[in-house]
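As you look at this complex, bear in mind that one protein chain is not there, while each of the others sits in place.
Up next is chain A:
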Amino acid sequence: MSQLRIAAVGDVHLGEDLRGRYRSRLSGIEEKADVLLLAGDLTRHGTLEEGEVVAEEFRDLPVPVVAVLGNHDHHSDKPAEIATMLKDAGISVLHDDAVVLDVKGVRLGVVGGKGFGGGFAGKCASEFGEPEIKAFVNHTKRIADRWRVALKELQADRRVVLSHYSPVNDTLAGEPLEIYPFLGSYLLAEAVDSEGADLILHGHAHMGTEKGMTPGGIRVRNVALPVLGRAYGVYCLGEDGEDPDHC
């Protein structure tokens, strides 16, 4: 089986003021990667105008593009409309479901969605007390459950989970501890660990750290643009010794 090169970036926060700027960094991507994954917060205010800038920036690339939305993309209550715009531009948008791409004869399965917060094991909110707290925690639980089902049903050779919020706290290092519960939830990692995946990608934590791991040993990468400092990260999946001059 060929190795796969996964390019990923999140939190590009595009708007009219950045139109065309990011696109210029994508030229030649087909020489560096086989697919591009976008980890949410594609806009700043979640307006349709910004959604249009995102669609223009990422349309007609020589590699397939898969995206999830982030909290900023929800701010103007137009996430479905933005998702439709991106789909019309040929970008797959995940909403707690899966897509399987045929890349060089390898079936690459990507599962995911926005994710949500709640905190990390031992230091997290639980479904107790006021309805507002219950609704907050329940939102994350339902997302994690949908990811679990999508992963269970996924028929693919390689499995990547794409999220906006973080499944682990490793990749939040650098953020103030007090806001960790708003940056992610261990429930996401627990769901992925139970069904297995090769890699988890997320954004959202602009002041965090690139590399981390779930309790089950799945590699996690925070690909928020301010963390990477480069147009996108590239992660190679494949066995050691396989196709050695490709990656």
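Side notes on the structure shown:
Going forward, a contact is a pair of C-beta atoms (placed from the backbone, for glycine too) under 8 Å apart; a residue touches a chain by one contact, two chains touch by 3 or more; residues count from 1.
Heads up, the rule we're going with is that contacts and distances are computed from a predicted model.
Looking at the choices "Aminomethyltransferase", "Export ABC transporter ATP-binding protein", "BON domain-containing protein" or "NitT/TauT family transport system permease protein", the name in the UniProt record of the chain not drawn here is "BON domain-containing protein". Looking at A:105, A:131 or A:229, the residue that reaches the missing chain in the full complex is A:229.
When the full complex is taken into account, the listed residue touching the unshown chain is A:7, out of A:7, A:137 or A:172. Interface note: of A:17, A:60 or A:132, the residue touching the hidden chain in the full complex is A:17.
Residue A:219 is the one among A:59, A:95, A:139 or A:219 that touches the chain missing from this view. Counting the whole complex, the residues of chain A in touch with the unshown chain are 5, 7, 12-13, 17-18, 21-22, 25, 29, 32, 44-45, 72, 75, 198-199, 206-207, 219, 221, 225-226, 229-238, 247.
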